[in-house]
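One structure, as structure tokens, below. Some questions next.
Note that this complex is displayed minus one protein chain, with the remaining chains in position.
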Amino acid sequence: MKFDTPATTNPIDQLKVVGKATDRIDGPLKTTGTAPYAYERHDVVPNQAYGYIVGAAIARGRIVLMDLAAAKAAPGVLAIVTAENAGRLGKGKFNTAPLLGGPEIQHYHQAVGVVVAETFEQARAAAQLVRVEYARVKGAFDLESAKETAGPAKQLAGGGTSDSKVGDFDAAFTAAPVQFDATYTTAYESHSMMEPHATIAAWEGDQLTIWTSNQMIAWAAGDMAQTLGISREKVRVISPFIGGGFGGKLFLRADALMAALGARAAGRPVKVALQRALMPNNTTHRAATIQRIRLGATKEGKLTAIAHESWSGDQPDGKPETAAMQTRSLYAGADRMTAHRLAVLDLPEANAMRAPGEAPGMAALEIAMDEMAEKLGLDPVEFRILNDTQVVPDNPAKPDSSDPQSKKPEQTKRVAQPPFSKRQFVECLRLGAKRFGWEKRHSKPGGVRDGRWLVGIGMAAAFRDNLLTKSAARVRLDGRGTVTVETDMTDIGTGSYTIIAQTAAEMMGVPLEQVVVRLGDSTFPESCGSGGQWGGNNSTAGVYAACMKLREAIAQKAKFNVGDAVFADGQVRVGDRRMSLAEVAGEQGMVAEDFIEYGDLDKQYHQSTFGAHFVEVGVDLYTGVTRVRRMLAVCACGRILNPKTARSQVIGAMTMGVGAALMEELAVDKRIGFFVNHDLATYEVPVHADIPHQEVIFLDETDPISSPMKAKGVAELGICGVAAAVANAIYNATGVRVRNYPMTLDKLLDGLPEIA
Amino acid sequence: MNHPDDLEISRREFLVMGTAAVAVTMLPPLAEAQAPPAAPVVKPAAVKLAFNVNGKARELEVDTRTTLLDALREHLNLTGSKKGCDQGQCGACTVLVGGRRIVSCLTLAVMHQGDSITTIEGLGTPDHLHPMQAAFVKCDGFQCGYCTPGQICSAVAMLQEVKAGIPSHATSDLTAAPQLTPAELRERMSGNICRCGAYSNIAEAITEVAGRTA
Partner (left out) sequence: MKAFTFERANSPAEAAAAAVRNPGSRFIAGGTNLLDLMKLEIETPSHLIDVNGLALDKIEATAEGGLRIGALVRNTDLAADERVRRDYGVLARALVAGATGQLRNMATTAGNLLQRTRCPYFYDTNQPCNKRAPGSGCGAIGGFSRQHAIVGVSEACIATHPSDMAVAMRVLDAVVETIRPDGSTRSIPIAEFHRLPGDEPHIDHLLTPGELITAVTLPKPAGGKQIYLKVRDRASFAFALISVAAIIFPDGTGRVALGGVAHKPWRVEEAESEMPRGAKALTARLLAGAKPTPENAFKLKLVERALASVLAEAKGA
């Protein structure tokens, strides 16, 4: 099904199942520990051996010598695979650095081998006996000092061009009565999902099956084939349950490759889980950024000049963090420019983490907006409302098809200043301000005390683009009236199982209990996968398409005019004539498969999601410790398919935003070139005690431009702006303006009031 | 504030290591200084072990190195207890031993001879959910589900700890019986990390169960 005209009334609009706050259908499995994750599949193949990965001990250089003798002789060892005996390996399309290092080493903790043994304990002990000698090469590990060497990026993860220019920024900025110019930094962050990357690999002849934990089944299958140099058809990827990803499991990673190589070498199935301590350096992370923001405005507060420049680093042939991208579309202003600069660093591979681009970009931009509002003597909410725009003031090019962040085809036509398909940004700001009690805010910082706590409130805009991606599904109807959906879509905690079931139930007119959803298998039709907050809208639209096809087939078989046929209560009917779906399907059942693909509606209209975050913090007068006391998000992001799971996506994103604001930072040892705090004790992510009760409000909205579901993304909108809202609240509490994340107490101490 | 001499020395020490053309990276582990130098190399030892898991007597023969978590997951196929870090830093492996919550990754199976262990599988099943499991479903107290069994086991034991009068960092009066305030609940559950950020909903689920059982 091609979606190329705005959606009109369709079966989803019945909202009998879709749009209802529905418990997750996988809830009973997940809460009882019976949902099987990758490493736990004792049931799928017998005789599994254990692999343990050896990580490189240097950041950059070469392996001079590997001595495997002691490890090979260790009890239980079945095989050891290193670059020397792995055979010729390619590199996956979505990988920047090779997954198996040697002799060249590209980054710290890059896998240099896997030791396979009968038991986990044996594999771990033998891995410690692998002795490696390295020759180090000097590397570049410091973004600040590499900044001068950074150039425009060839390719952007969000698509589009590195730079944008509208009018004459310099002239407008110079002429602006009120000017603001500041530089911000955001930290290296780790996805740190709770389930480590894990895979069981089994070969049957030349056919490889991996039970793994991956957000993008087709990408994993394709990149495994490409890396091993075998055909795509020889690789099956199964990933029905995924213990979190946040972008960290978008790609084929070392656990999967080393399990496959280990299984081939050992001649039996092998399971590998990446050790937690390897994850930050072995896998991907969110790049740190340096961002310079310049704003020029009239005395009344109308922005006239906007510049946002962002510097980040990555491995050679990597991509920049697209932190300036949202600045092309969020606020009005005639003369403007954005630029992304990429430095080559020898740190581990940077890549997408929840809301790549916007999460760090909004973290900086929305402090700048707060600072500018203060400079102008305007309320921060009103300042944003004053600079709202209903058209894209800049004109970003669209992603190209080779981009890991989007599979969208290259844009051909460009519309100057396209309108937004739907933009209820101002409504979010106003409603949020009202609900949060914004009017009680003291505009002068440091004015509110609660015992030992300095209390402040802050806000920030939320913004994230909505991405459209082809997505396919297959729908079966059996003789008992059960509808089974199959798609290689994944559920990484997002609620895919449930919203897909709701979609199918709505479309086919059956109760939710009559729907079975099977996900995460490369033998199923290829979906959009989970990433870039595109999963919910696109995967259900694909299910919609397949269900439409099944409805046609059912109507035809039952000899109904499909246009007149009503699907409800497990039946299809026209007027008084009705048949149960079970009856129509008969013994043999019926099956339909289709996909959603998109025309150029997203060129005519810019599709984005909007919101506003409000945060109250307390800062300890004595120690500078910041604790979040209240949080509210108001979101306008199309139809909410399941308010319960959508709300969870937003509170989860808000939580990660608090982490980015207050504590998360992979610390770089700039001499050695690695992330030092590479475990969950030293890389702190929020715990229960850091997070208060969170409120989320969704505006009642449908966006018929986005898809037949009239939905958009929500999971990443929830993090965009949170960190800035926290930062602005800290400023409001203390009068200390911190421009470097995370806002740990050491950055506040000097500015806190003197104490006796 | 910095002592220049210190920096000088540290720099030199680093350079010795950093500029060496060849660095042997797997440093031979040193015997602890307090221990006699010659620790014999030992062959892996298997030991017999009997304990009770979820009400059933189980017998196992395991490597002495096997953690309780791996005994459950790899030997008994009870994979509900999760391995998130294997370092006691996340809480996903939380199980109850004698009714008390512990992290099963930082204890050896052989240390649990004769113990009674309850895992998430022993609390309820998909068809017969424990009230805490049902509350988690209702309140959407999870997303990816990986930390969830640990959260639930932890929550069940945590409520008992409050009842037993065990204080926490959030307890305002050490000499009074602790109450399950929101701050108490959040502090006491802080050993279970949820990277999906379901905390607000988890707190609601636990509060609901506590209200019902209070």
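Note that the chains take the letters A and B in the order they are written out, and that residue 1 is the start of every chain.
In this text, a contact is a pair of C-beta atoms (placed from the backbone, for glycine too) under 8 Å apart; a residue touches a chain by one contact, two chains touch by 3 or more.
Nothing here was measured: the structure is a model prediction, and the numbers come from that model.
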Neighbouring shown chains of the undisplayed chain, as defined at the top: A, B
From A:601, A:663 or A:715, residue that would touch the chain that is not displayed: A:663
Selected from B:120, B:158 or B:196 as touching the chain missing from the view: B:158
Candidates A:121, A:195 or A:594 - the one touching the absent chain: A:121
Chain not shown: contacting residue from A:391, A:516 or A:745: A:745
Absent-chain interface as seen on chain B, which is shown: 1-3, 5-7, 9-11, 13-14, 16-17, 25-36, 38-45, 47, 63-65, 67, 86-88, 91, 94, 100-103, 106-108, 110-111, 113, 154, 157-158, 161, 164-169, 171, 174-175, 186-188, 190-193
Hidden partner interface residues of chain A, rising order: 57-58, 75, 121, 124-125, 128, 277, 452, 620, 622-625, 627, 662-663, 667-669, 671-672, 676-679, 681-682, 684, 686-690, 742, 744-746, 749-750, 752, 755-756
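Everything that follows uses one rule, which is that only the chains that are shown with their structure count from here on.
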Approximate Å spacing (C-alpha centroids) for the pair chain A, chain B: 27
In the complex with chain A, residue positions of chain B that touch it: 14, 18-26, 43-44, 63, 65-66, 70, 73-74, 77-87, 89-90, 92, 119-121, 123-127, 129, 133-134, 136-138, 140, 142-149, 152, 170, 182-183, 185-187, 189-203
In the complex with chain B, residue positions of chain A that touch it: 23-24, 26-37, 39-40, 42, 57-58, 64, 75-76, 119-122, 125, 128, 130-136, 191-196, 241-246, 273, 275-277, 492-495, 644-645, 647-649, 651-656, 671-672, 679-681, 685-689, 691-694
